[in-house]
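Only one protein chain is missing from this complex, and each of the others stays in its spot.
As written, the chain order gives the labels A, B and C, with residue 1 at the start of each chain.
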Amino acid sequence: MYEFNVKLRVRYAETDQMGYCYYGNYAQYFEVARVETLRSLGLSYKELEDNGILLPVSDYQIKYILPAFYDEELNIKCMIKEISDFKIKFDYQTHNQNDKLLNFASTTLVFVNKQTKKPVNCPNILKEKLLNTSHEK
Amino acid sequence: MYEFNVKLRVRYAETDQMGYCYYGNYAQYFEVARVETLRSLGLSYKELEDNGILLPVSDYQIKYILPAFYDEELNIKCMIKEISDFKIKFDYQTHNQNDKLLNFASTTLVFVNKQTKKPVNCPNILKEKLLNTSHEK
Amino acid sequence: MYEFNVKLRVRYAETDQMGYCYYGNYAQYFEVARVETLRSLGLSYKELEDNGILLPVSDYQIKYILPAFYDEELNIKCMIKEISDFKIKFDYQTHNQNDKLLNFASTTLVFVNKQTKKPVNCPNILKEKLLNTSHEK
Partner (left out) sequence: MYEFNVKLRVRYAETDQMGYCYYGNYAQYFEVARVETLRSLGLSYKELEDNGILLPVSDYQIKYILPAFYDEELNIKCMIKEISDFKIKFDYQTHNQNDKLLNFASTTLVFVNKQTKKPVNCPNILKEKLLNTSHEK
């Protein structure tokens, strides 16, 4: 439907004693990637929250192929794969500076009311932006 | 094959502004759980590394059902599901203090030579411990 | 005034490629230490927050002497050094399993109203507990 590339540099804090970027850090990288992807569509995740909509993650899968190392600038390709009334699915591919595929991953997020913590429908603004963007292509 | 329960308390640092334990922290919790599970079998992950064997994660999946909150003591049931010459698979179930299932997850780890970073066979000590433990049951 | 010892094991995620426990992790360890220190006095930091009092940190200093390594069980001695109407000061000493001093540190926290984010006086329950504890000694 829509894809966007986000660049991120591996911090020293994010390495482990194996010399790899710790496997648990990618969840955080993908959060950054989807926020920047929404921003590229003119959507602010912060504003969604300020307007009472939370997007908790309901599932996450990642397949690791090669490690990332300290100070490498990673390219995360973030793809919005599916959007429905109830959820939004993002896929990710992480490449290093030599264009090697390091891992690929997927997250599903659901729409939740900030006060009640109950599921709500996808905000119209989000659906419209995505549909328009697809039409333009 | 073998299961072990590990208790872990959610740190303030691990919460996010949604008031939830951040979705990315569980990878770290499961790392702690599998290290303690190995320790309960008389195996030290640290010693494995000191003996030249690394166990990087090759894939990770998690399904989130309910959030964990600050200061909750979580129970992580860690299950060794499969061990072969090439990999070891752990499953996890996280419950909160009210015994609600918060999430379930799975990781596969591979055996790698610390110097060459090439795959190696599962160390005998690990296989023996697990087979003996299963026999004892 | 009051001191309490908290044990904490260095997680793999908390190491860096130097093979040390990353210098930035101690802030989190000290947070755990002061929460457990308050709990040992019958005080729950979570309940303080639920009752509308936040305790943000206003300053933090740490002097590093020796590094901590993966899987080491650290002993953090947490000392309440000073409590006034406006702030509470904790000192910390981290020792490893061989009883070597790794670092010493200090944090000052202030009392803030959760809604207004304005400074408030130290909750009575906190002052009473600490004064009684000191008297008992």
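Everything below uses one rule, namely that a contact is a pair of C-beta atoms (placed from the backbone, for glycine too) under 8 Å apart; a residue touches a chain by one contact, two chains touch by 3 or more.
The structure presented is a predicted model; accordingly, all values stated were derived computationally and were not measured.
Engineer: Which of the chains on display does the removed chain touch in the whole complex?
Structural biologist: The omitted chain makes contact with A, B, C across the full complex.
Engineer: With the missing chain put back, one of B:Tyr2, B:Tyr45 or B:Tyr70 would touch it. Which one?
Structural biologist: B:Tyr70
Engineer: Per the definition of touch given earlier, which of C:Met1, C:Leu41, C:Leu54 or C:Ile125 contacts the omitted chain?
Structural biologist: Checking the options C:Met1, C:Leu41, C:Leu54 or C:Ile125, the one contacting the hidden chain is C:Leu54.
Engineer: Contact with the hidden chain only, please: which chain B residues?
Structural biologist: Chain B touches the missing chain through residues 12-13, 15-19, 22, 24, 70.
Engineer: If the missing chain were put back, which residues of chain A would it touch?
Structural biologist: Residues of chain A in touch with the missing chain: 9, 11-13, 27-28, 31-32, 35, 44-46, 49, 70-71.
Engineer: Can you list where chain C touches the absent chain?
Structural biologist: Chain C touches the missing chain through residues 17-18, 20, 23-25, 27-28, 31, 49, 54, 56-64, 67.
As a working rule, only the chains that are shown with their structure count from here on.
Engineer: For the copies chain B and chain C, give the interface type as same if over half of its residue numbers appear on both sides, and as different if under half do.
Structural biologist: Looking at both copies, the contact residues mostly coincide.
Engineer: With chain centres taken as the means of their Cα atoms, state the distance from chain A to chain C in Å.
Structural biologist: Taking the average C-alpha coordinate of chain A and of chain C, the gap between them is 34 Å.
Engineer: Nearest whole angstrom, what separates the Cα centre of chain A from the Cα centre of chain B?
Structural biologist: The separation of the two C-alpha centroids amounts to 24 Å.
Engineer: Taking each chain's centre as the mean of its CA atoms, how far is chain B from chain C in angstrom?
Structural biologist: Using C-alpha averages as centres, the distance is 28 Å.
Engineer: Can you pull out the residues of chain A that are in contact with at least two other chains?
Structural biologist: 17-18, 24
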